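Handing you a structure now.
As you look at this complex, bear in mind that one protein chain is not there, while each of the others sits in place.
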Amino acid sequence: MIAPPPSGPVPYARDFAHRLLTDMLRIRRMEEKSAELYGAGKIRGFLHLYIGEEAVAVGALHALQAEDNLVTTYREHGHALVRGMSMDVILAEMYGKREGCSLGRGGSMHLFDKRTRLFGGNAIVAGGLPVAAGLALADKIQKTSRITACFFGDGAVAEGAFHESMNLAALWQLPVLFCCENNLYAMGTALENSESQTDLCAKAASYRMPTIKVDGMDVVAVHEATRQAQARVRAGEGPLFIEYQTYRFRAHSMFDAELYRSKAEVEEWKTRGPVHTFTARLKQEGKLSEEEFLALDAQVNTEVAAAVAFAEAGTWEPVEHMLADVYTPAGSQP
Amino acid sequence: MSDNTNNRRISYRAALHDGLREALQQDPRVFLLGEDVGRYGGTYAVSRGLLDEFGPERIRDTPLSELAFVGIGIGAALGGMRPIVEVMTVNFSLLALDQIINTAAIYHHMSGGQFSVPLVIRMSTGAGRQVAAQHSNSFEGWYAHIPGIKILAPATIEDARYILAAALADPDPVLLFEHAALYNVEGELPANETVDIKSAKVRRKGTDVTLITYGGSLPKALQAAEAMAQDNISAEVLDLRVLRPLDTEAIVASVRKCHRAVVIDEGWRSGSLSAEVMARIMEQAFFDLDAPVARVCAEEVPIPYARHLEEAALPQPEKIVAAVKALLGERA
Partner (left out) sequence: MIEFKLPSLGADMDEGTLLEWLVKPGDEVKKGQIVAIVDTSKAAVDVECWQEGTVAGLLVAPQQKVPVGTVLALLLEAGESAADADKYKCEMLAKFSELAQPAAVAPVVAAAPAPTAVPLKKSALAGRRLITPVARKRALELNLDLDIVTGSGPRGAVTLEDVEQAVTKLAQGAAAPNNKQADRQADRQAEMRKAIAAAMSRSKREIPHYYLAEPIPMARALAWLAQENIQRPMAERLLPAVLLLKAVAQALRKYPELNGFYRDGAFQQAVRVNPGVAVSLRQGGLLAPALLDADRKNLAMLMQELGNLVKRTRTGSLKSSELSEATITVTNLGDQGVESVFGVIYPPQVALVGFGRIIDKAWVEGGQVKVQPIVVASLAADHRVSDGHRGALFLAELREQLQQPEALEKISDTNQESEPP
């Protein structure tokens, strides 16, 4: 069972509380628009939405430093946005436009941003874990104060790469924060149908790594837990495994038959939706007025509309460029 | 439209489903395992409904543990079962590569012929759906490099329907590649057909040039052949079907007749299956050639997401026509 959110009032100043809410709303509205744009054929391929899980990216990433490394999965629009990639650029990438972060070559699943040290949306389950450990190794060797946050889902724990990376990170005491977004389903397979040990923290603990389990529907709980966790990793205590217990409200990709879970289950989780619960909480505590909320929402909708316009106005990478960037140009230093 | 006694119109997906269901009905040793084959209904819905019919013992959902569940398939096959492993896509099969190549492929030979691995591994393959570089690979040609396994690429409705039975009847590991762009294709299913897993098939007769292809590129080659017929160019379309062992005889026979050949392969060209086909033509039909053998392959770039770039990176009917015309010189 998921532990109830920490009691007591939201421990943040009004501005920061509004920041958290706004970022969750930005993800939510951007993705709702994405779903619509997918139906209209503007976005193609796979589109994995984060709706329902916003509190995790928002709470966690606000606990990191700007210099930290970030490795994510194919469900990474929210992470990229909170990390500081502009919505314009994200949508342009989803459109396949040259103005996108990866020139339109990667699309929804593959957002990369060198400026914010986002080392990609990786669409191979658990594919990012060894890379994250490697980034952390580089930092350890170079004695920086940077840590690497690596996001992955519960499905990844079944892969060999998960276990091999956990072991090495712990063995070598690498500064990695393993951020497991446990939304209970690996695509359509429930955790209990794929894992003999459904307590994911127990797996990490078996590698002698400290673990934290937190309610991923509560942005405050997420933020607080991640803040502590990153401080320990940064202090040189080695890797740490943090499990965010969360839920995706929509299909795995754009659609699935959802034969694997009941509509009642989805509805029940929706009552714990991170956006409306946090909104209600702030209002209740007098930290947000209805006017302020409407203003925030309007501002977010404006940002979304502008991003759509930006993506629409974008251009296509010329076909003649197709073979560019397969190799790094001679002489350039990465 | 449909006629109960004769041909029936059916999708490639449904044909695969029917073949799978029949295999499960006919042989109690057969079971299916893989990611999301059960409760989810199969990533490409090929196994939809089978969990209800055959139960979780025979339709087994696996964790995302490709190396382990492919290896388990090998072990179960050695132990007397006839497992069908579904690896969601060829892209993820890389995670199981070690078991496929270092275990399944070598077992029979390295045990001095004592053990056989009667295993079927199914997976989707190919690009064309804007799912970007990590989900658009075509590695079947790569697998065709490996002795000890057989590589099938059903491209037609009848192959989709009947090839599984032939694969299961084979005593050795068989890898079955289903091109993702074909699942929705509908066509006539000939009644009571059987297919073998050793011969290539001429899908269209012609005299001027042989288009050699397989899988997802077959419809494109047929389209190109159709377009060229308007220009009085008669193209023969040879569907390889079996990528290992290659039906060299069929390739050579067609090239001997048409004197020109274009190989169409969604894989990259360097060190590829298309290269192998061309090499065999050089070895066995050089003196029958009336033009250099040409090929239309994927551009050597990770497959891009943007539609126009993806289209430009892949073999297309227009590219096939252009390649043929280049071979015909002034005649074209």
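Labels A and B are assigned to the chains in the order they are written; within every chain, residues are numbered from 1.
Here is the rule we go by: a contact is a pair of C-beta atoms (placed from the backbone, for glycine too) under 8 Å apart; a residue touches a chain by one contact, two chains touch by 3 or more.
The structure displayed is predicted, hence computed values, not measured ones.
Participant: Which visible chains touch the chain that is not shown?
Facilitator: A, B
Participant: Among B:146, B:164, B:181 or B:275, which one touches the chain that has been omitted from the display?
Facilitator: Here the residue in touch with the unshown chain is B:181.
Participant: Given that one chain is not shown, which residue among B:131, B:211, B:237 or B:251 touches it?
Facilitator: B:131
Participant: Which candidate, A:45, A:59, A:78 or A:106, sits in contact with the chain we can't see?
Facilitator: Checking the options A:45, A:59, A:78 or A:106, the one contacting the hidden chain is A:45.
Participant: Spell out, residue by residue, where the missing chain touches subunit A.
Facilitator: Against the left-out chain, subunit A lists 32, 35-36, 38-42, 44-46, 253-257, 259, 316, 319.
Participant: By the contact definition given up top, give the residues of subunit B that touch the hidden chain.
Facilitator: Spelled out for subunit B, the touching residues are 11, 13, 41, 44-45, 48, 129-131, 180-181, 183-184, 259, 286-292, 294-297, 299, 306-308, 311-312, 316, 318-319, 321-323, 325-331.
Note that only the chains that are shown with their structure count from here on.
Participant: Taking each chain's centre as the mean position of its Cα atoms, how many Å separate subunit A from subunit B?
Facilitator: Centres of subunit A and subunit B (C-alpha means) sit 36 Å apart.
Participant: Which positions of subunit A touch subunit B when the two form their complex?
Facilitator: Its residues touching subunit B are 44-46, 96-97, 104-107, 109-110, 122-127, 155-156, 158-161, 186-190, 193-195, 256-257, 259-260, 316-317, 319, 322-323, 326.
Participant: Could you pull out which subunit B residues touch subunit A in their complex?
Facilitator: 35-36, 39-41, 43, 45, 61-68, 91-92, 95, 129-135, 299-302, 304-309, 312-313
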